[in-house]
Structures are given as structure tokens and as C-alpha cells.
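One protein chain is absent from this view; the other protein chains keep their places.
Let's look at subunit A:
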Amino acid sequence: MADMDFAAPFARMVDAACPPATVRAIERGESHAALWDQFEKSGFLDALVPECAGGSGLSLAQVGPLIQTAGRHALPLPVGDTMIARWLFAMLGKAAPHDAILLASTRAALTRRPPTEVADLGLFENGGELYLAALAGLSDETPVEHVGPVPEGGLRLLAALVRAASIAGAAGALLDRTVRYANERVQFGRAIGKQQAVQQQLAVMAEQCVAARVASEIGFAGPLPLRPEAVAIAKAVTSAAAPVVAATAHAVHGAIGISEECDIQLLTRRLHQWRISEGSEAYWEGRLGTARLADVASSVDWLVAASSVPSR
């Protein structure tokens, strides 16, 4: 599998570069320059940039697993967003800045972002045009730099897709951790994971995690420009899964999961945040439902058409 060729080294790199202590330090406001520098030098940030423009020319489907990996590690910097942003700059024939770029479909989403959403610049959409803004001290009045026209379908599709993959990755990491914990924690003389009630909860959690991952893959299948229905499927399903996965992870961890010291909070917090970023499940279900009702096809016809990915 060719995708694995990029995913494995990327995962090794993130693993080494960004342990939970680093996540916490950056969230506390310590400099992220050293960490960002590693990503910058790795070349992964130009994954989507065509080879002729100095990038790796990877397909969207190849990049999906990388963004999931970033989610798995609760990476506190917008690596997936920046990959997309650099591709957009390349498409516009412009040189991309070297900084960490957060995508947002509106300027308000940038000014009101949670403090843990650390980045240098924000790329947002306004009136069909893309703008770049420095995030430090950003207000509704700060001057911004015009970048060019928005990509087909709007920036929200791209930003939501990154959130979907991030959710899928974080959910998978929580499942691994929670299953491991259930096998270690002993109560009543045996591992809590031996209790059928706990097993059944974990089975449901696993179902949600797999559904989230597969839905994210649906969003990433096929070439750019993105298909709105595919993104809607991805974000609706991942967003709906997020609170279920977070709740089960906490339920099974008990009180320890409520402590700052336990790493699951880094992931569950992000699940909730990504769920509501760029449209919750209700928003995307609404968009998808509107498209579905406008189409007279039977369910099977619609599903077959939606899954047939146009080749590049």
C-alpha cells in the first residue's frame, strides 16, 4: 500500500517530536517554533503541493492518514490545515508563508478560536475571496492580506475535512488507550475489561471509531475539488461519533480521566472542539439532506453514484 510509505515515517516523526509534554507546553503558550521547524524541514507540509511546484504531489487520499496521525497525537499545531493552505497557495501560483496556518471558513471562527488552537496565521474566506491574517492580537478590525479567490466549493469544505480526519485519528487513539486501560485496571479482583457491561460499551465505541475513520476516508477519496456530499458524510459521521467516543473513554477511565495529568483529556477536549468546528453534525446533515431530497434517485442509486470517485 503506497499510502503507508508516507504515513509510517510521518507517524514516527510525530511520535518523536510531539510527546504529551510538548502538547501541554505549547498549549500553555510556550514557543512552538522548534516543533514547527521540524515539520517545516520534514517536507510533509508540502505533501499536496504538485511536484512541479516543489512539493510531494501526494493525492488527497494519501494525505488523509497523515492528518489522522496528527489527530491521534493531539498535535497542537495545524499541520493538516497548513498542508491544505500550501496547496491553495500553489494553485494560485503564490509562495506560501513558512508559518503555521489555521484554516477557518470565517474570520469570526479565527478570532473566537479556543486558546489551545495555536497557529501563526489564519486563512479565511470572505465574500468569495481568501484572506490571510496574523493571529497574534487578531480582532475584527486587524488589517488582512488578500490571497486570491476561494477554491471551488468554498474553504469550509476543506477545513471541515481536516477536522473530520482529526476526529477519526483522535478517536482511534482514545479507543486504543481505553481498551488498554480496561485490561490493566483491576476492580473486584479482575480487570474491568472482563466485565460484560464494560465490554459492550467498548464495542460500541469501536463501532463509532471505525465508522468515523471510514467516513473520513470517504471524504478524502477522489481528487480535488472536493465533492460536497463526500465532505458532508465525513463531517456528519465523525462529528456524531465524537461525543460518544469521548464519553465512553471518560466513563471507562473513571476519575483518573478527569485529571489534567491523564493524557486522554488532550484528546477528548479536541474531539469536542473539532466536532463543532466548521459545522457540527446537524449542519452537515442539513446540507446532505438538502442535496439528497433534491435528487430523485433511489437510495442505492444515490449511494453508488456518491461512491464512484471520478478519476483525476
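Note that in this section contacts are C-beta pairs under 8 Å (C-beta built on N, C-alpha and C of every residue); 3 or more make two chains touch, one makes a residue touch a chain; residues count from 1.
In this text, contacts and distances are computed from a predicted model.
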Undepicted complex member, UniProt protein name, chosen from "Acyl-CoA dehydrogenase", "FtsX-like permease family protein", "Energy-coupling factor transporter transmembrane protein EcfT" or "Cell division ATP-binding protein FtsE": "Acyl-CoA dehydrogenase"
Residue among A:39, A:87, A:124 or A:284 that touches the chain left out of view: A:284
Sole residue of A:45, A:60 or A:209 that reaches the chain not shown, by the stated touch rule: A:209
Interface residues of subunit A (partner: the chain not displayed): 172, 175-176, 179, 182-183, 193-194, 196, 198-200, 202-204, 206-207, 209-211, 213-215, 217-218, 221, 232-233, 236-237, 240, 281-282, 284-293, 296, 298-304, 306-309
